[in-house]
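Note sheet for the following structure.
Left out: one protein chain. Kept in place: all the others.
== chain A ==
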Amino acid sequence: MTTDMTDQRSAPGADPGDRAAQMRSTVRFTVNGEMREIEIDNRTTLLDALREHLRLTGTKKGCDHGQCGACTVIVNGRRVNSCLTLAVMQDGHEIETIEGIGAPDALDPMQAAFVEHDGYQCGYCTPGQICSARAVLDEIAAGIPSHVTGDLSARIEITEDEIRERMSGNICRCGAYANMMTAILQVSRGAP
C-alpha cells in the first residue's frame, strides 16, 4: 500500500531517503487464491512482479508492449496484458495465472485439449493462449460482442470466425493456430 496520498508530495529540500521511499510501494493481492505481499519499485509491471518477485514463471514475456499476448493473465475475472499494467495498481485484486488454472497431474480442459491437438510447437505463447482461450469462451457466454458479431441484439454463437477474431491479441510465432482452433472448439462443445 502507498502511504496516505497527502504525504507523498516531494518538497524542495526533502530528505533524499524520503524521495527514494516514494518510488517504492508495498502491494497486496491474491495470486491463484493465495494472498501475497511484495515490496516493489513502482515501475514494476504485474508481469515482472509475477515472474521476478513471486517466481511464477509460467506467464511469459514476449514483446513487453502489449502486442503479443504471451503475458495474458486474469485479473478480477478478466484477461489482461500483464506487461501493460503496474503491479502497484493491483492492490486488493485477484489474479489468476496459468499456474492457477491447472497442474501437470490435473490439467484444465483447455490445457488437455491443447495437448491432445498439438496446439503449440515451441510452447512459449501457450500459457497466454490458454488464459485467453478460456476467457474468450467466457466472454462469448457473457454476450460481449466482437468485430465479427453480426446482429448486436442476438445471442452470440461460437464460430471459428468469432474465436479467430477474439484470439487476435495472442500471437504464435510457430503458427500453431489451426490446432489451437481445434482445441478451443472442442472445449466449447464441452467435449472431454
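Quick note on the criterion: contacts are C-beta pairs under 8 Å (C-beta built on N, C-alpha and C of every residue); 3 or more make two chains touch, one makes a residue touch a chain; residues count from 1.
As a convention for this text, contacts and distances are computed from a predicted model.
J.: What is the missing chain called in its UniProt entry, if the choices are "Xanthine dehydrogenase YagS FAD-binding subunit", "Cytochrome ubiquinol oxidase subunit I", "Acyl carrier protein" or "ABC transporter permease"?
T.: Looking only at the record, the undisplayed chain corresponds to "Xanthine dehydrogenase YagS FAD-binding subunit".
J.: So one chain is hidden, and I want to know which residue out of A:L56, A:I98 or A:A135 touches that hidden chain in the complete assembly.
T.: A:A135
J.: Give the residue, chosen from A:M89, A:A112 or A:L185, that touches the chain omitted from the document.
T.: Considering all chains, including the one not shown, the answer is A:M89.
J.: With the full complex in mind, choose from A:N81, A:T126 or A:Q186 the residue touching the hidden chain.
T.: A:N81
J.: Using the touch rule from the top, list residues of chain A that touch the missing partner.
T.: 2, 5, 8-10, 22-23, 25, 41-43, 45, 64-66, 69, 72, 78-81, 84-86, 88-89, 132, 135-136, 139, 142-147, 149, 152-153, 164-166, 168-170
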